[in-house]
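With one protein chain withheld, the remaining protein chains of the complex are depicted in position.
In this document, chain identifiers A and B correspond to the written order of the chains, with residue numbering beginning at 1 in each.
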Amino acid sequence: MSTLITTRPPDRGWRLFVRTIVARAYPRVIGQQREKAWIFFETFLPFLATVGYIYVYRAIQAPEDYIGFVVMGGAMTAFWLNVIWAMASQLYWEKESGNLALYIMAPNSLMAILLGMALGGMLATCLRALVITVLGTLLFGISFAVSSYFQLFAVFVLTMAALYGLGMLLASLFLLWGREAWQIATALQEPVYFISGFYFPVKSFGFAVALAASVLPLTLGMDAMRQLVFASGPSLGFLSVEVEIAILSVLAVVFIAAAKFWLDFMERKAIEEGTLTDRRR
Amino acid sequence: MFKTFSRSFFPAAWLGWQIESNWTDPFLFLAFSIAKPIASVLILVFMYNAVSQAGPDSPIYSYIYLGNAFYIYVTEVMAGASFSILDDRERYRSLKYIYIAPVSIPIYLFGRAVARFTTGTIAVVITLVAGVLFFGVPFNPLGVDWPMFFAALALGIVCLAFMGIIIGSWTLIIRTEPWFVGEATAAALYLFSGAVFPLSILPVWLQPVGFLLPMTYWLELIRRALLGPGAAAFPTLSAFSNAELFGILMLIAVGFGIVAFVAYRYFDRRAREEGMIDAQSNF
Partner (left out) sequence: MSDQPAIKTENLGRIYKIRGAKKGEARQRVALADVNLEVPRGEFFGLLGPNGAGKTTLIKILTTLLAPSTGRAFVAGYDVARQPQEVRPRINMVSGGESSGYGLLTVRENLWMFGQFYGLDTKTTYARIDELLQIVGLADRARTKTSDLSTGLRQKMNIVRGFLTDPEVIFLDEPTLGLDVGASRDIRHFVRRWMDDRPGRTVLLTTHYMVEADELCDRVAIINNGRVLACDSPANLKRRLQREAIFKLEVSPLRNGVLAAFEQLPGVRKVVHSPQDGRSELDLILEADEALGGVVTALNTHGAHILNLQKREPTLEDVFVDLVGMSMTEAEKAGEQELMGG
């Protein structure tokens, strides 16, 4: 032990940030490899649930593009679930298991821990989104008419940036919450599916409500993607794609900055109130 | 026998209610309990309004609305049962102590699901009232066949309890993401049970799955009781009389009861073999 091998000083700054993301993603990735039951629950069952909505549209004789809307919405549920379960409410579990204290006490950033959790779950998330998209497209003969791949890519990236910023903002609240975090995460599921228009165009809400719903990044993200991907998309779109991209850019910056501010604030508050380490089962 | 039932069921129902309700004040509790079901019914209302010009008078509208409203019970009971296992095993770490107590685990699970059934009932009632007041669901309380309604409801709940026991037992051997099992299964079965569209819309080769599920007959009976002749606009089950539907539902209840018994025995044995009773699957 007299040696306690040291080759170079420990990393700090962005290198530590990246190391932390990779390290926290690791148990997720390994866990998913060692226990494969999730493949069934995370891909096949959600696909069936999405198909349920497709047949609702069939039953009311909706135009075929609406089937495509549902498939896209079903695929995007994966990202929302990843945010609220794998990132936000996961902090509650970490607190319960005693790991949160060790994370806070270490010199890393809590943002990196949260991103690690989310990225670790990304394999399952992407697989779920991919299965729903591919199977939905093949089985229901969805036709795409992509008007701009560049814009589509930009919308997706901006939506994800804003979404994960929002997720970190939510996670900061979970530092203070105990058992209620669970109920709140559950209650954030379907209402957001509704408000963000996962299965129908948000234009149906009317301008004012749709604008309010646009605070959630997935609302405009999906609306823009539908406009860019489906032939009838532009006629059912809420705002023009360019405007939606602009708003999404603002949302991304605001949510990420707010997340950083709030995480620091909530960490301080949790340390003051002593909620980081108490377990309220 | 009765003692086992009472010491398994009543404490479980009491505990379930405490866990469900005491995390916040009653107002917030109510708001959270109904947010999810109300949102899911609103999704369908907006899907319908975005496409259909027929308005709420079309028979398919009330078909979808009522089917979805009563499907809340399915989600609540199935999610409730799997959540009970998860809660006790992973969050409260008390499943092992319940296991070694002289209780019947299936009855315990049934008791825990009662709390979710209660919150489910609140959500169903609110959804129905909102449907009548705000969303144009045609409903005449004087035209409702109440005895048939309650008989169908009770029989359906028994079936759901058996399904809850199956899902709860299954959760015993699932290590990863078990919190999604109940909800994901309920959401997947939504497709096959004719809850929000008539089974005849499904491809022919998928329809038999629907005919094996109790929800298919149960929801049909509920619709017939509530809407009267208006419910018979779709051909899938129109050839069956009410009595025949009750008969089929009873047979299925017995079938699911047997399956629940066998499933519990099987999953219980496997859970103990694999050391899952006190497992922790956080990662």
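What we mean here is this: a contact is a pair of C-beta atoms (placed from the backbone, for glycine too) under 8 Å apart; a residue touches a chain by one contact, two chains touch by 3 or more.
Bear in mind the structure is a predicted one, so any value in this text is a computation, not a measurement.
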Contact set of chain A toward the excluded chain (per top definition): 1-8, 10-12, 15-16, 19-20, 22-24, 26-27, 30-31, 34-35, 97-99, 101-108, 268, 271-274, 276-277
Interface with the undisplayed chain - residues on chain B: 279-283
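Simple rule for what comes next: only the chains that are shown with their structure count from here on.
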Centre-of-Cα separation between chain B and chain A, whole angstrom: 28
Of all residues in chain A, those that touch chain B in their complex: 27-28, 30-32, 35, 37-38, 41-42, 44-46, 48-49, 51-53, 55-63, 66, 85, 93-94, 96-97, 179-180, 183-184, 186-187, 189-191, 193-195, 197-201, 204-205, 281
Parts of chain B lying in touch with chain A, wherever the complex brings them together: 23-24, 32, 35-37, 39-40, 42-44, 46-52, 60, 64, 91-92, 174-177, 179-181, 184-185, 187-191, 195-198, 201-202, 280-283
